[in-house]
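Notes follow once the structure below has been shown.
Note that one protein chain of the assembly has been removed; the remaining protein chains are unaltered in position.
Our next item is subunit A:
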Amino acid sequence: MSLRVCRNVTVLEVSPVGQRKRPDEFYEIRLSLPDWDGWKPGQFVMVRPASWELDMLWARPFSISSADADGLTLFVQKVGRGTARMARLAPGDQVALWGPLGNSFAVEPDTPTLLLAGGIGIAPFRGYVERHPHPENLRLFLAHRLPLECYPYDLLSNRVDCRCLLEACPADLDLIIAALREQIAEYAAKDGLILACGPTPFMRTVQTFAAELGARAQVSLENRMACGVGACLGCVAPDAEGHHVQVCTRGPIFWADKVRL
């Protein structure tokens, strides 16, 4: 089937993740999208529930966490009005969905590859690990604020080398930054590949260390966007020459030395 579709799909399941111990902040949402293949890890979709009618206009962008013959899985963190209402979706609800959108993370099967996730930034790495031909070459480092059960961590820790640091207090941030530097240095030394997804300050830190240590790194940007197709120009970021480029179509993945954060 052709890629890039816009269609109405059905919500199959909305499951809070880690709710037993924490307030319900993370959700796994399964959408019906049979026979959807050909997407690449790092790409995203735009999702707009029918129930929003006209009170909220924009669809919301979500990394594709996983997709198979039965449907599409997204991880959603409640951070604003849109994601809070996404969490109230129920099986059977209809949403408009278009995608897969944007470019994707580099895959170098035989290269030692470090996946750096800040919180919900772990979402696209589930698909990356599932689709990688040699997951033994992968290591995931997760910097997280909530217990591990709030993230799709078990799905990854069963398959790749995983290391984690909890940010429970401001002092932990220094430990996380030090750990990031240490890991990036390790992968720079072995000419590895570094892929990062998370909040902008996390991306900026990765970018800084990658430049300092001479590492090959890609960062995934999450700018606010209205259309997802390159038309509204609301999501642009300055590239290395200062030109504004659309994150939705020229990204969301950028080589760290080719974009200004």
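Methods note: a contact is a pair of C-beta atoms (placed from the backbone, for glycine too) under 8 Å apart; a residue touches a chain by one contact, two chains touch by 3 or more; residues count from 1.
Heads up, the rule we're going with is that contacts and distances are computed from a predicted model.
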item	value
"Amino acid ABC transporter substrate-binding protein", "Urea amidolyase related protein", "Dihydroorotate dehydrogenase" or "Pyrimidine regulatory protein PyrR" - which is the UniProt name of the missing chain	"Dihydroorotate dehydrogenase"
Touch with the omitted chain, as defined above, among A:I184, A:A237 or A:A256	A:A237
Subunit A, residues in touch with the chain not shown (by the definition above)	4, 6, 48, 54-59, 82, 96, 98, 223-234, 236-237, 242-244, 249
